[in-house]
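Quick one: this structure, given as structure tokens, is what I'll be asking you about.
Apart from one protein chain that is not included, each protein chain of the complex appears where it belongs.
Letters A and B mark the chains in the order given here, with residues in each chain numbered from 1 onward.
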Amino acid sequence: MRADIRVESLTHDYDAQVTALRGITTTVRQGERVAVIGPNGAGKTTLVQHFNGLARPTSGRVLVGGMDTAEHSISALAAEVGFVFQNPADQLHARTVAAEVRFGPRNLGHADDVVAAQVAAALAATGLTGLADAHPYHLAPAQRKLVAIASVLAMDTPVVVLDEPTTGQDAFALDVLSAVVEDLAGRGRTVIATTHDMDFCVENFDRVLLLTDGELIADGTPAEVFTDTDPQRLPQLFRLSGELGWGSRPTTVDEFVAGLAAGRAAAPPGCPVSLES
Amino acid sequence: MSAVMFFQDGGSPVHRLNPVTKLALALAVTTTAFAIPVFWAPLLLVLLVLAPAVVVAGVGRTYARLLPLFAAPLVISVFLLQGLFFPEGTTVLAAWGPVAVTAEGLSFAALTSLRLVAMLGAFLFLLLTTHPGALMSAMVERGLSPKTSYVVSATLQIVPAFRTRARNVLRAQQARGLDTTGLRRRVRTLLPLIGPLLLGSLADLEARAVAMEARAFGAPHRRTALLALADSPAQRVARLLMAAVAVAAVVANVVGVAR
Partner (left out) sequence: MIEFENVGFAYPETAEPALRGIALSVPQGQVCGVVGAGGAGKSTFAAAIAGMVPHVTGGTLTGAVRVAGRSMATTPLAEAVTDVGLVVQDPFNQMSGAKFTVREELAFGLENLGVPRAEMVERIDAVLAELGIAHLADRSPFGLSGGQQQLVAIGAVLVMRPRVVVLDEPTSQLDPASTALVFGALAALRAGGITVVLVEHKVAGLVELADRVVVLADGAIVLDGTPHEVFTDERLPGFGVSPTRYTRAARQAAEHGLWPADRPLPVLFPEAAAGFAALSERSA
């Protein structure tokens, strides 16, 4: 199972006046964890919608596992790329959470026992096992969003795209999301997410694409991408370690505290704490 | 993306007219076209009134494209029905069993078609040159209830918004492997598509009701309007004149002068 995503000189115009993407070229390899960030209207959603044919290139092309997305229907690409919409209202329709989560893998034609196992795994991963018989519309919006995620996880696709999964989510759901990303990556799946949450971004993703006004202006590790940004918009631990003069950028609280412990022990008196990783 | 798409923005003198003046024109043209029972009446109205107005407004191209689009289905069905089945037809031109093409039938169909074209043309002119918001403001200014105005405007706006949502719903299900090719499949796929739309709309209704109340929609104050509507003595006179022409046409019809 390899579904590398190759984006070649991708341009997308909404109409004659509005250009959403301008000449994007990049490759996402199978198993990468990629966050797509940028201001409102930068083209984040439009970019990721090209990965399963929801959006079609105006010029340039997008290849998923060698398939040109322009030549395949959305439903054909669904076996390669699972896509979680930003608004769960767009995708939830069944009377129970379990039925909702079953819908995708059934459409993909998996055997019944495989479907059952995938549904159970997706519900467990999102902490919804106890709500399997609940009506999705009786759940709080934050939980509905998790149902939408479970319904895509159950399809067990090589690539999973999450469009703004952190929007409006509480700390419980963010922990679930982190675990989901970790689990997918552990099983060799590609995870791509758009987000405004910079802390969530550096904690869970090892590559960041920064879009501004439809252009890809940075593409690299979090430490490479978050450099001369406005300090207000830096991930918190990046800003803090930068202020403390560290040479490295911890992405998690654990890493920060480990660096603190190591740095304290190692730092010569009078010198700023530094740590090379 | 919405009914606004009919509206062609522009700074022409026609655009600057008070919406009510253009509405009065549309109504007067329609009334006169239907009141005078000779085919040249609607024809002259289209050629001598609407055509110049459209040209001055600078929307001629769109007008020439849209008018046939709307008129053709009506004209064709009128000719099929009246041309073939006109009950008072005596001058038979051709006949197949019970179906007969009569001269009277064709003449009646031509008159009716021209009337419909005049009516469609008059309202298309109104829509192309008048911002729907301005029209509604003007109507409210003249005593239309704000609730009625809201329903009309909201329908014009929200229907396309729901169409967008319906498209999203369809694509979200396709993204989960739903195959929508083939007729039988299409029927089977209806449920997953309608469900979220209806549930989403119901959930929206209450939230929207809350939001509208929060924006003082139920407030008992006398309302004001943001859009300032130009009006002038000349336009008032013009509206009176148009009303007079329409009334005269109706009277002529009733009295039988024009027969």
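Keep this in mind: a residue touches a chain if its C-beta (ideal position, glycine included) is under 8 Å from a C-beta of that chain, and two chains touch if they have at least 3 such contacts.
As the structure is a computational prediction, the values presented were derived from the model and not from experiment.
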item	value
Chains on display which the left-out chain touches in the complete complex	A, B
Residue in contact with the excluded chain [from B:V38, B:A72 or B:A154]	B:A154
Residue among A:G66, A:G109, A:G168 or A:G188 touching the omitted chain	A:G168
On subunit B, residues whose C-beta touches the chain left out of the figure	1-2, 4, 131-133, 136, 146, 149-150, 153-154, 157-158, 160-161, 164, 204, 206-228
Hidden partner chain, residues of subunit A it touches	38-41, 86, 139-143, 164, 167-174, 196, 198-199, 230, 232-233, 235-237, 239-240, 243-244, 253-254, 256-257, 260-261, 263-264, 267, 269-270, 272-273
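Just so it is clear, only the chains that are shown with their structure count from here on.
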item	value
Subunit A residues touching subunit B - in the complex, by the definition given at the top	52, 54, 73-75, 77-79, 81-83, 85, 87, 89-94, 103-104, 107-108, 137, 151-152, 155
Subunit B to subunit A touching residues, read off their complex	165, 168-169, 171-181, 191-196, 199-200, 203
